[in-house]
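One protein chain is absent from this view; the other protein chains keep their places.
Labels run A and B following the written order; every chain starts at residue 1.
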Amino acid sequence: MDDFSYLKLASRQIDFDNFDDRLLMYVLEYEPSFLTCISCGGCTATCSAGNLTNFNVRKIGLWLRRGETGKLSEEIEKCMFCGKCTLVCPRDINIRNVILLIKKRISMLKTENEKASWKI
Amino acid sequence: MIKNKHVAVIGGGIAGMETASVLSNQGLKVTLIEKQPVTGGKLNDWDQLFPDFSSSETLVTRQNSKTSHSGVNVVYNTEINRIEKINGRFELSDERDVKIFADAVVVASGFRVFDATLKEEYGYGLFGNVITSVDFERQMKKYGKLLTAQGTEPKRVAIIHCVGSRDAKVGNTYCSKVCCITGIKQAIEINQKLPDCEVFCFYMDLRLYGSKFDTLYLTAQKQHKIQFIRGRLSEAAEKPDKSLQIKAEDTLQGRPLRMNVDMIILLVGMEPGPSNSRLIQNNKMALDENGFLKSANIHDARNCTTQEGIFMAGTAICPMPVNETLENARSAATEVIHFFENKKNDGRF
Partner (left out) sequence: MENLIILPFTVGLIYLLGILGYRFVKWIRGLSKLDKLRLVQSFKSRRILSSAKEVFFEGLLHRKIFLKNPVLGYMHMSLAFGWFLLIVVGHIETMVARHSLVIPFHLPVFFRFFETGKTFAGAGIFSLLMDFLLLFVLSGVSLAMLKRFKKQLFGMKKTTRLKTGDRIALTSLWLIFPLRLAAESMSANLYRNGSFLTSTLGSFMGNSGSETANLSLWTVYSLALGFFFVALPNSRYMHIPTEILLIFVRNAGIKLKKRNNTYTDIQVYSCSRCGLCLDNCQLAAAGINNTQSVYILKNIRNNNLSDEQLFNCLLCGKCQVDCPVGINTIDLRITQRIESTLQYNSSYSYLENLPAQKASTVYFAGCMTHLTPGIIASMKTLFQMAGENVWFMDEEKAPCCGRPLMLAGQHDAASKLIANNTRKITGSGAKTLVVSCPICYKVFKEDYELGNVEVVFHAEYILRLINEKIITLNSSSKRIVYHDPCELGRGVGMFEQPREVLRAAGKVVPVKKEKQKAYCCGGSLGNLKITQEERAVLRNQAVDDYLQYLPDVLATACPMCKKTFARHKGIKVLDIAEIVVNAIPKPKIPEPAEEKIPEEYPEEALV
């Protein structure tokens, strides 16, 4: 089990004033179309990985917007980058890029965290 | 004297007929131009209207009778594709160069039904048991109940909301307003005639804007056991027995859902009429961002186009139900009369 302590994990309630928005801010900077998501579920319905395992693209989007970064980092591994979600989204969101950005930001945060721990 | 003025109304649907008869009863000379051999428009193929299940045919008959009694001159089989202002009058022409001259024009050319073959993943045009809400009304008129392509009674039907509306992938990001309530109405109709048939409505949002509509929603759930699942359909696949396998996500549950149904009904949206882009070419009319005709002022001059003297009525402006269309048509008639009486436009535009 990986150590996700570099991401501040959420409590039972969504504390809207205090959630970890580092992932969200990064994604919004490079993929502003993500703001228009209405959680219709079309992406999850068509997902290739969702067909094989418990992977839910819509939830990835929701967790991103509520700072559930712990759950995100595990789930995001399952995406096969096939692109079907982006092809069906009615809001024209580039979901494939959102996933790529999340993965990139998580690995950036991990490296920063490791570097920070070396200084100790 | 407005009595010598001639008004041309393009489109013989209920909006065109209403505007034409009101204006004619006021004493103006009116010509109603219809592209088909009969008037009535889209409602000719409709069965029952929401929310009270009254007959579309009865309403159309009333409109037809009103029109013929009011002295409107109806021209059939003529599709106007050009309106030009020449020497203070409007010249309307079609492809055969039939010319009609008028002092004012009302465009009531209506809408186009969304072509569901564009959503190829739903299988319309490919799988016999995938039909649209329009096909459903035709079936109801013909057989009085819903039947599969094989002629049997379905045991399970899925109704899909927002087909061709609120969908950037087909180029229509607007809401067509009337489809959600139409879906509930059709769900109830199915269950009324086929009590053993289960009906599921797959929606993104339920837009039941009218005051009577929530009652219908309650009726649907209580009396007809219609089930509502919040999730967008992604694909439909046909099984060897011609039934359909659908893939959606039950977003409120948070899990993907797989289901076998006998038929799928696609609630198709309203698109701008096919002649809109041609009609605006030789005058100052314009299209709005959705492709419908643009109003001079969306609040208090909705029937006025951006060309002085050309007005519009009904679904040429935007998606709207029957009652709103008729009221809108009457309001268009008032605008025409004010125009002839040289009333100021009060700074509306």
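In this text, contacts are C-beta pairs under 8 Å (C-beta built on N, C-alpha and C of every residue); 3 or more make two chains touch, one makes a residue touch a chain.
Because the structure is predicted, anything quoted here is derived from the model rather than measured.
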Among B:Val113, B:Leu194, B:Leu208 or B:Leu287, the residue in touch with the chain that has been omitted: B:Val113
Residue of B:Glu121, B:Glu153 or B:Asp214 in touch with the missing chain, whole complex considered: B:Glu121
Residues in subunit B touching the chain absent from view: 42, 45, 112-113, 115, 117-118, 120-121, 123, 125-128, 134, 168-171, 235-238, 274
Residues of subunit A (touch criterion as defined above) contacting the omitted chain: 30, 33, 46, 48-49, 51-53, 77-84, 87-88, 92, 94, 96-97, 100, 103-104, 106-107, 110-111
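What we mean here is this: only the chains that are shown with their structure count from here on.
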Geometric centre distance via CA averages, subunit B-subunit A, whole Å: 40
Complex interface listing, subunit A residues touching subunit B: 38-47, 50-51, 56, 58-59, 84, 87-92
Complex contacts: residues of subunit B adjacent to subunit A: 121, 162, 166-169, 204-205, 230-235, 247-251, 254-257
